[in-house]
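What follows is chain A.
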Amino acid sequence: MGSVVAAYTVAWTILMIFVATLAARQRRLRRALERLQGEPPAGAGAGGAETHGR
Partner candidate 1 sequence: MPTAESAADSGLRAWLYAAGTLALLLVALWWALIGAPTEATMGTIQRIFYYHAPAAFASWTALLLNAGASVAYLARRSPHADALAVAGAEVGLAFLSITLVTGPIWAHPVWGVWWVWDPRLTLTLAMWVMYAAYLILRQVTPEGSLQPRLAAALAVIFAADIPIDYMAIRWWRGQHPAPVLFGGPNSGLAPRMAIAFWLSVAAFLALMALLVQLRYRQELQRNQVRELRRRRVLQEA
Partner candidate 2 sequence: MGSVRIAWAVMLRDLRIELRTREALLAMGFYALLVIIVFSFAFNADAALTLRIGGALLWVAFLFAAMVALDRAFLRESAEAALTGLQTTPASRAAILAGKLGSSFLLMLGLEAILLPLFAVLFNAPPQARWGGIAVTAVLGTWALASVGTYFSAMSVHSRQRGVLLPLLLLPAAIPAILAVVQATQTYLEATGVANYWLQLLAGYDIIFTSLGMLLADAVLEVE
């Protein structure tokens, strides 16, 4: 039983790390994009990665 829990935990952890990295990069990107365009873009980039990361 312990092995099964360990395996499933590791699998989910790897996925969480992937999503967290994706979200962090997305936040950085959005900030850079906002700075470059001078104003927050309407909806662009808000759709996916960042919100799923939380």
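Quick notes on this one:
Convention: a contact is a pair of C-beta atoms (placed from the backbone, for glycine too) under 8 Å apart; a residue touches a chain by one contact, two chains touch by 3 or more; residues count from 1.
How were these picked? Simply put, all candidates are chains of the complex that A comes from, given by their letters.
Since the model is a prediction, treat every value here as computed from it, not as a measurement.
Evaluated over the candidates 1 or 2, chain A touches in this complex the candidate numbered 1.
For chain A in complex with candidate 1, the touching residues are 1, 3-4, 6-8, 10-11, 14-15, 18-19, 22, 25-26, 29, 32-33, 36-37, 42-49, 51-52.
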